[in-house]
Structure formats: C-alpha cells, structure tokens
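Data block below; observations after.
Omission of a single protein chain aside, the complex is shown with its protein chains in their original locations.
Chain IDs A, B and C follow the sequence of writing; residue 1 opens each chain.
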Amino acid sequence: MRELTFAEAALEALVEEFRRDGKTIYMSTGPPAPLLEEFGPERVRATPISESAFVGAATGLAGCGFRPVADLGMATFMFVATDQLVNQAAKITYMFGGQARFPIVFRVSVGAGRSLAAQHSISPYSMFMNIPGLKIILPSTPYDMKGLLVSAIRDNNPVLSFEHMAMGRVKGEVPEGDYTVPLGQARVAREGGDVTVVALARMVHEALSVADELQGEGISLEVVDPRTLVPLDKEAIRASVAKTGRLVVVDEACATCGAAAEIAALVAEDPHTFSHLKASIRRVCAPDVPIPYSPPMEAYVIPDKVRIAAAVRGVLGR
Amino acid sequence: MRELTFAEAALEALVEEFRRDGKTIYMSTGPPAPLLEEFGPERVRATPISESAFVGAATGLAGCGFRPVADLGMATFMFVATDQLVNQAAKITYMFGGQARFPIVFRVSVGAGRSLAAQHSISPYSMFMNIPGLKIILPSTPYDMKGLLVSAIRDNNPVLSFEHMAMGRVKGEVPEGDYTVPLGQARVAREGGDVTVVALARMVHEALSVADELQGEGISLEVVDPRTLVPLDKEAIRASVAKTGRLVVVDEACATCGAAAEIAALVAEDPHTFSHLKASIRRVCAPDVPIPYSPPMEAYVIPDKVRIAAAVRGVLGR
Amino acid sequence: MPLDREELVHLYQQMVTIRRFEERTSEEFQGRAIPGIVHSYIGQEAVAVGVCAGLRRDDRIVSNHRGHGHCIAKGADLKRMMAELYGRKTGYCQGKGGSMHIADFGIGMLGANGIVGAGLPISVGAALAAKLEGGDRVVVCFFGDGATQEGTFHESMNLASIWKLPIIFACENNLYGSTVSLREAVPVTDVASRAAAYAMPGVVVDGNDVLEVRRAAAEAVARARGGAGPTLLEFKTYRWRGHTEFRAIPDNRPPEEVETWKQRCPIGRVEQVLLQEDILTRHQMDEIDGRVRSLVEEAVSFALASPLPAPEDALSDVYSP
Partner (left out) sequence: MPLDREELVHLYQQMVTIRRFEERTSEEFQGRAIPGIVHSYIGQEAVAVGVCAGLRRDDRIVSNHRGHGHCIAKGADLKRMMAELYGRKTGYCQGKGGSMHIADFGIGMLGANGIVGAGLPISVGAALAAKLEGGDRVVVCFFGDGATQEGTFHESMNLASIWKLPIIFACENNLYGSTVSLREAVPVTDVASRAAAYAMPGVVVDGNDVLEVRRAAAEAVARARGGAGPTLLEFKTYRWRGHTEFRAIPDNRPPEEVETWKQRCPIGRVEQVLLQEDILTRHQMDEIDGRVRSLVEEAVSFALASPLPAPEDALSDVYSP
C-alpha cells in the first residue's frame, strides 16, 4: 500500500474535505501552501498573530454555518486563547441548549524531544480533557492522522487535534480514497496476554518496540492506542486490562492529572476490571517538571523504552 | 475559640502579612476595602479589566523583589490570562535555571451551586495540577484558609489559591495570632476504619456529614482533606487507604483528568497501598458536562450526600 | 434618514418593553424566583433599540452579560426569555444558560456571554461568515467599556479592519465596568478615539438619545453593507442600577452622578419628542405601557406555568449530534 508521511496524511485529509465541502475555512498565521493554492485566500486565510481573535472567529463562523479549521501552530499557543477554547467553543453548544452547532477543528502540535524548552515542548491534552464539550484526537500513525482528521472535520463539535511534532516525517500506510477513523474507538496496536500497555501518540511506537524486545524474554504485551482522548474508548482499555490483569500507561506529558491518571482511574474504578487486576498500575510519564532545554536533561524526562520495559517488568514482579 | 468566616479568615491573613512585609502588593479589579484603607492605593492597586496584564505584572513585580497577590475574582477569568499563568509564572523559575524567585499568590474563587451557569461555575484546579511550577491550595475551613494563605504568601513560588465561593460566609474556629498551615500536609478530618473518603473543598463538609449519618449504620469513614493539591500529600492518602482498604474520592469538578483521577491513580499505582485495596475505587464527581444554570439540573450534577453515601456503600459491597 | 411617526412609536414601545421587563426581572430576582445573577439594562434602553432599529431580521448580533435589552430589541420572545431566567425547559436554552447566556439563533441573536470581551472575537467570525456568504448581512457586537480593557478588543478590532468585515462595534460606555471606573482604567476620554489605531471610523454618540443612536448606527450599518468595513460606535450612557442585582458588589458610584443620569432618562426623552411632535398623548403612552406590562406579565405566567427541566436533562446537549 501507498505510504505517506504524517504531515502528508493530514494535508490530504484537509484537501479532500475542502473539496467535498465548500463551507470549510482554514485560518492560521501561516496556512499550508498547497491548501492556499487550491482554495484561495478567501477560504484559506492568513491571520495576524492574534490567536484569541481567530479562535473566536472560528466559533463565530461555525455558529453561522461554516466549518472552520483553526491551526494554532504549537499547543503552547493555545494558552493565549484559552478562554475562547474552554469557555466559548467548548460550552456554547450546551449553554445555548443545543440550538446551534459548532463544528470546528483546532489543530496544534505537541510533544517534546527537540530541545525547544519548557514553553514549546508541552503536551497539555489532559487540561482540555477536563473541559466537557471538546473532543480530542491524538493520532499516532499517518493512517489515523488522516482518518481522524476527516472525522474531526465532519463532526459537528469543536475537536482539538493534537499532532505530535516529532512525527511529521514518519511514514505509514495510507490507502487511496476516502475513509474515516471514528472518534472514540481505540486500536489494539498489538495483541498480547501478559501486560496491557496503553500508550499515547509517539509513545505507541516506543511501546511497540518494547513489545518486540520483550517477546524474546517471553513477555507478551498488548499495546492499546486510544487514538482519541475524548471520547475515550474505556471499554477497549478495560477489556484489555481485564484480560491481561496488568496495566502500564505511557504518556509523554506530565503524570499529574494527565491522561495517564485518567486511564489508571477508569481501570481502578471499574469493579469488573479491578477484580482482574493482578498488580498495581504503573504510569510511565514525564516527571512533574517543565521540559528542560539541554539534550541530556530532556532525554531524561521523556519516557523511553528503558523506562517502559522497567515498568512492564515491575508489574510482572520481575 | 474565636470564630471567623472563610472570607474574614482570608482577609486577616492578608492584613497580617501586609503588615509584616512591606513588599507585599495587591492587584485586583476590585481590591478589598479594608486592605485598601489600611495600606493605600500604591500597595493595594485597582487594575483595569486586563487579567493578562496584571497577572503578568505580578510576575514582573515578583522577579524584582516584590511579593504580589493578584486576585482574579472567579477562576474562570484565569482563562483570559492562562499563558501568563502556565507559560510564564509557572515555568520562569525553571527556565531561568533558578536564578530568580517568583513569590506570587493568585487568588480565585471556584465552585458551583449558585446557578451561575457553565462559565462561572468551574473548578479547574486539575488543569493547573498538570503544570509543574505552580503550587495549589484549596482550603475547606476558615482555619485552613488563613493558615494556607499565609504560607502561600510567604512561599517563594507562584501559588494558586482556589477558594470555594459557596463557603465565604461559612464560620469556623480561627485562633488569634500568627500561625501557618504548611503546604503539602493533608488533614485527617475524621478518623475511621472502614472506608477512606478523600474530599476536596466544600465536599469535605459533605463527606463529614455522610460520616455522621453512616456511623448509625456501623460504617466508619476516615475523611481526608488534602488541603493543598500541589504539593499533594500522597503519603497521608496512601496511608489512610492502606489502613481502610477502600477509597472514595469526592470532588465537585468534572471527573475526567480531575484531581480525583490523580488521587485514584496514586493509590492504584502504589504497590503497597494497592495490595491493601479490597474494592475498586469510586470517584464521586460532577459528570462530564458544563455546569447547567437551572437549579434542578445544577443540583443533579454537583455531588451530594446521597451520591457519596451510595459510593461508600458501593465500595463496601452493600 | 427620515423617521416616520409609526417607527418612533415602535422604538418607544421597545424601550418601554425593556424597561418593564427589567423592572420585573429585578423584582423576581430579589424575590428569589430568578436564581443566579442578573445584570439590568435599565438606563441603556436607547442603545439596543436605536442600534437594532437599523437591522434586518437576518442581520446578527453578539451580546454580553448585560444582554436582555439586546435580545428584546432584536425581536426575542419575552416568554422564552423569562422562561430561561426562571430556569424552565421552555426557555431559550432549556434552562441551561440563564441570563448570561440567552441566545436565539433564529433571529440572529448569537448569544450573551459571561466573559468580558469574549463576544468580540466571535462577532468577528460572524462578520466573516456574512462576508463569505456574499450577501449584505451585517453584524453588531455589543460590549461595555470594560471590555475595551481586554486584549480581545484589540485583536478583534484589528482583525475586522484588515478583513474589512461588515461589522459594527457598539460599545456601551456606561462609565463603569463593575467596580472599575473607565476614567481610572484607561488614559483616553473617549473609547471611540481608539478606532484610529485600527484605521476605522470611531464615533461618539449620545447613547441616551434613541434618535441619535439610530442615526449613527444606520450610518455604520450602511457602511458595512456597502462593503466599506467596520465602525466603532461609542454610546455614552449609564446603568441605573448596581452592577448586578446581587448586592454583594458595592456600588461605588457617586449618588449625584446616578441622579444626573436618571434626569437623562432615554425613555423620558422620547416621550418629550412624542408629546412635542403630537405623535402620542400621555394617555396613549399609558396605553402602551399597559400593553407592555401585560406582555411582561404573560411572560412571567408562561415561565411559571412551564415545567422545570428534569435533573437528567443536565446530561444532554454537551455535544451536537
């Protein structure tokens, strides 16, 4: 099958949806050139460096029947527009009693690993998981990037698309033609019987290579990629843990109140799954520090195969 | 002992610290009249409705040797100043390698229950727990309000003070004279043996009255009030759960990625505590919906005694 | 822009409707029949009514926390408004929003807002929609003097200007934003003077003179419809009541100031014109008042007769299907 990079897959989703639906509008301080060329500056709009204004404008557009995609660049720039995201876009459907729809996609990049220091290396999806009214996608492969982004554009709600910046050039199979990946459906990236590893974004790939390594030791990992954080496929996660009896959650973001905390909690609170738990849960996350600049320190805080493997051994009591 | 309201206790902390330390500065769109009268408009500053500017100004002041207290009013107004809180105040100590100190207190009110609808009824502390570099206090009694606020003002870091708006007029014992409640020390509000209930802010009082009620049924609850969310007294929480073997976490905020998720996770991930767990954990939180306006709906989403008692019975298998 | 007698009577009636609606709302709030928080529009009636006089039904407005007047002037149903304030299932938002979040997309009222300055970016998006649709629809964004202190004011004015959007920024300068006096909060006398920073016209208007408001707004609307872009209108006006009906926030305004402004009552001023020009007699005005009072009464009865939402209704409408 054809291979595309993560970035190409995202662009293809946009181009196809922009062809399909004339109500789609793109806003960004630097819109992608191919999109601008094909759809022109009315629909593909270069904005000033005014995130609150253009995020809010997306909400206004959506309320008037358009289907905007607002690209904020890096996730950290959401913080200058947080009110427009969490108090406006997220709550407006509910506060107005469902009388209008707000189909919006907010694209941002996340992730550390490129020595961009504390402000530019943040993965703040869990902050937005605490805000009902937003949906959240977090793809780990070009296939999911395209399929989830298409679903996000077609969805009638505000959807945050968190795209890992270290994966832009990662290649993967993407079929020709139209397909979607539904929001709320986890993917079992690898089946296994001993330990469930729920991993997010780039960590899916780390988990998969740990699974390869540990196979040699006779340890069988089941790797689950939630793919969307809201809605979160609790059933798939619980089913896997009920089967293996052991859970390691791997996320590049800080542990405290992160997505990993939620995943641990939803397993620990389910009587059925809990009754199958054979060991305490492990979180493999960044420690609670801002991401440092210098490579040795940065490498130290980002979860890696060594830490994942250690956690797996830990829950197996080895 | 003398009784003060929650609001009086907070004011007393401010007045005493402002007397003690001439470097303290207050900023708010509507500063408390008694503070303004005693310390004058240079130190107690009325600001425009420009939260980003005055939150950032607090950081600048702190970096130059002052000890500002920035009062934003309601927690929801933090969202127009989020960057200044999470990318600046929170990270600046670390990014600059610890070369300067940023002692700042940010005061905001939280909580639902007053029909203020989705924007004004939010309890977003967990969003900030995910941001290393901030400390967080969440008092449940006038005693703690004063003692924690004094500690926060004396602390050399940015501290968010989340103060429950439904508790302003609640009275409680507050000794005369100077005392502090250290950050990071939970309080066992009631000792008991059957189930640990970790409750936050106003929910501490709900949990305590459930404990009274259930005593009649022979159920003994241990109620733990973390009092500060960062640092979080993990040891106290784990010790209580290791003793009782059962955990119910009660928080008025939305469950997903909330403080309750973190508390559940830190129990489920600790091998020793986990080994003592006799039942799955329960979270009693708001469901994942924006807070509605109309009283019957609002009452439905805020955790109450009935839901707490049901969860307690649930973990006891009754 | 001639104004016929009938239209003037209509504007008068709208202003009286807002006044009576708000009086009743305050009463009901004080009596605890209306929960939450209410910001009264009394004193500012001429702004909403004069601005909306020049709008079509398919034009759109964005409102703020002090939004009842905007709703009524744009043609909202008093019954569904009152039902929303009462938290009833029949309210505009099915009881989910309350006073600070009334919206009626059917008449182009895109919603009140509890966050100061937050409506501005949304209104810019609505204006962009109007432009992209290709018709000649316009958008009005209502906001207070307090909102001009927020960064969103700056970003939104700028964006609307560079995109030449069909929008009217209607700033209701009632001199205060809660406890904050504009005079102490900004170093300029007129908010309108800030329009220059965005290369758009800025006009100071007597916000208590509905005819002046109507004239200035119509001009700005004509500009916007004609594709000439946005205008900032600053309406000098005053709220008669405290910042909210909830008394916790002290009213720090000098009582004489409040009195002076009450002398400039926007309704009283139209009444003078109506009398002077022999358009209405006192008696006819009383009749109008009577009719308005019964409309408000009906709205209250409707609200009272309406069911409260079921508790579980809290769980719906978080997401659209």
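The working rule: contacts are C-beta pairs under 8 Å (C-beta built on N, C-alpha and C of every residue); 3 or more make two chains touch, one makes a residue touch a chain.
On a predicted model such as this, the values are computed, not experimentally measured, just so you know.
Listed by label, the shown chains that the missing chain touches in the whole complex are A, B, C.
Residue in contact with the omitted chain (choice from C:Glu27, C:Asp58 or C:Glu184): C:Glu184. Of C:Tyr41, C:Tyr176, C:Tyr198 or C:Trp261, it is C:Tyr198 that touches the chain left out of the display. Although one chain is not drawn, the whole complex shows that of C:Glu22, C:Asp59, C:Glu150 or C:Asp206 it is C:Glu150 that touches it.
Seen across the whole complex, the unshown chain contacts chain A at 29-30, 33, 46-52, 76-77, 79-80, 114-120, 287-290, 292-301. For chain B, the residues in touch with the chain missing from this view are 25, 42-43, 47-48, 50, 52-66, 68, 83-84, 87-88, 92-103, 132-133, 135, 156-157.
Residues of chain C that touch the chain left out of view are 149-155, 158, 161-162, 184-188, 193-194, 196-200.
Everything below uses one rule, namely that only the chains that are shown with their structure count from here on.
The centroid of the Cα atoms in chain A and the matching centroid in chain B are 29 Å apart. The distance from the centre of chain B to the centre of chain C, each centre being the mean of the chain's C-alpha atoms, comes to 37 Å. Multi-chain contact residues of chain A (touching two or more other chains) are listed as 83, 87, 94-95, 132-133. Each of the following residues of chain C touches two or more other chains: 93, 95-97, 101, 113-115, 118, 151-152, 318.
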